[in-house]
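Scroll down for the structure; my scribbles are underneath it.
Every protein chain but one is kept in place in this view of the complex.
Let's look at chain A:
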Amino acid sequence: MKKITAIASAVVLAAGLAACGTTSGGGGGGGGGTSAGAGTFTAPDVPMKKSLGAMEGQVNILAWPGYAEDGSNDKSVDWVTPFEKKTGCQANVKYFGTSDEALTLMKTGQYDVVSASGDASLRLIASGDAAPVNTALLKSYPDIQPFLKDRAWNSVNGQMYGVPQGWGANLLMWRKDKVKPAPTGWDAVFEKNPPYAGKITAYDSPIYIADAALHLMNTQPDLGIKNPYALDQKQLDAAVAVLKQQRPQISEYWSDYLKEQQAFTSGDTLIGTTWQFIANLVEADKVPVGVLFPSKGSTGWSDTWMVSSKSKNSNCAYAWMDYIAGPSANAQSAEYFGEAPANAKACDLTTDKSFCATYHAADKAYADKIWYWTTPIKQCLDGRKDATCTDYGQWTQAWTEIKG
């Protein structure tokens, strides 16, 4: 428990800064915390790698689908093979569907490196499953966008626990031929009697509660939600009520991107949460879909490659992080996945020259409009001292109850 309290106080400090920044910004979202700053967070004492050694010959990678393509899905999409040729490290890639799944898999100690989103990274650090990363050993690190470094979800006391991969927003997708007029914001999936009842989809994870909280932030200011990841019991109940009311309108929840792709293609789902990457796949199937970043803000992710504290192939793991954060591989993976690359030089190497402009890759102001996934904890992330917030365990419980 001591650990959690310590983390919490660090995050509270960080979020306090963020809250100051966002209260003046009005209802348009605001990043989920700035630098972890000088807090009292004492992460478990996990040794950091001091120097690089000989390659072990293999590396076990745990990745979001699309982050480590080796050409087995599509011959032309392959940046793992060049890495293997360059370093002599055989890359064994395992995909995960949700952050929670990644966390469980990391606990097995069988993986060397993981692409963790903000709702998982702090938990990985707190449980001692992730090791601090010696960024001095990484050639690509200086080119990473400065606004992605030392953030609340990837560093502790200025010590980085990984290398940023990329970031993006959770988007609203709809079938252009069936949904008219086009939706303008998240109201379309949360309103009481939506015209597309029974054809709505939502992301299947407790973290989706933050989407409802963000909706409440914009529609019911009197609830006093300042950060969708910092909900006290009353605010969580309100968000749960929104989701329970939405539940009968849901065709199905998705966490498997293939399921969402198929449901939109067949028309079983007409509107709901998506990632740009899935929208690209659906569009490639010639299905007419529209995608929107709602102007009132959205949740999103900022992913970080982290090294396991139990890694047996740490040299290959560092080589992988250096490689995937390098301009060429970062450009390819980010473009394939549909997110803003973390490496500033990647923007010159994308096949679509306007890619980085489309994804606002260097646009700090836009990046700050996204509420990045962050693990909810007991101490309120928005800096409130007089309230107790709900933690991820309670969110998980609530999520089961919402689904019924």
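One rule holds in what follows: a residue touches a chain if its C-beta (ideal position, glycine included) is under 8 Å from a C-beta of that chain, and two chains touch if they have at least 3 such contacts; residues count from 1.
By our rule, contacts and distances are computed from a predicted model.
Note on the omitted subunit: UniProt lists it as "ABC transporter permease", one of the names in "ABC transporter permease", "Tryptophan synthase alpha chain", "Ion-translocating oxidoreductase complex subunit D" or "Anti-sigma factor RsiW". Of the options A:P47, A:P146, A:P181 or A:G404, the residue whose C-beta touches the omitted chain is A:G404.
Check A:D78, A:E101 or A:E283 against the missing chain and you find that the one touching it is A:E101. Of the candidate positions A:S205, A:Q235, A:T273 or A:N343, contact with the hidden chain is made by A:S205.
Taking the whole complex into account, chain A touches the unshown chain at residues 3-4, 98, 100-101, 103-104, 107, 123, 126-127, 198, 205-206, 247, 250-253, 259, 262-263, 266-268, 375, 377, 391-394, 396-397, 400-401, 403-404.
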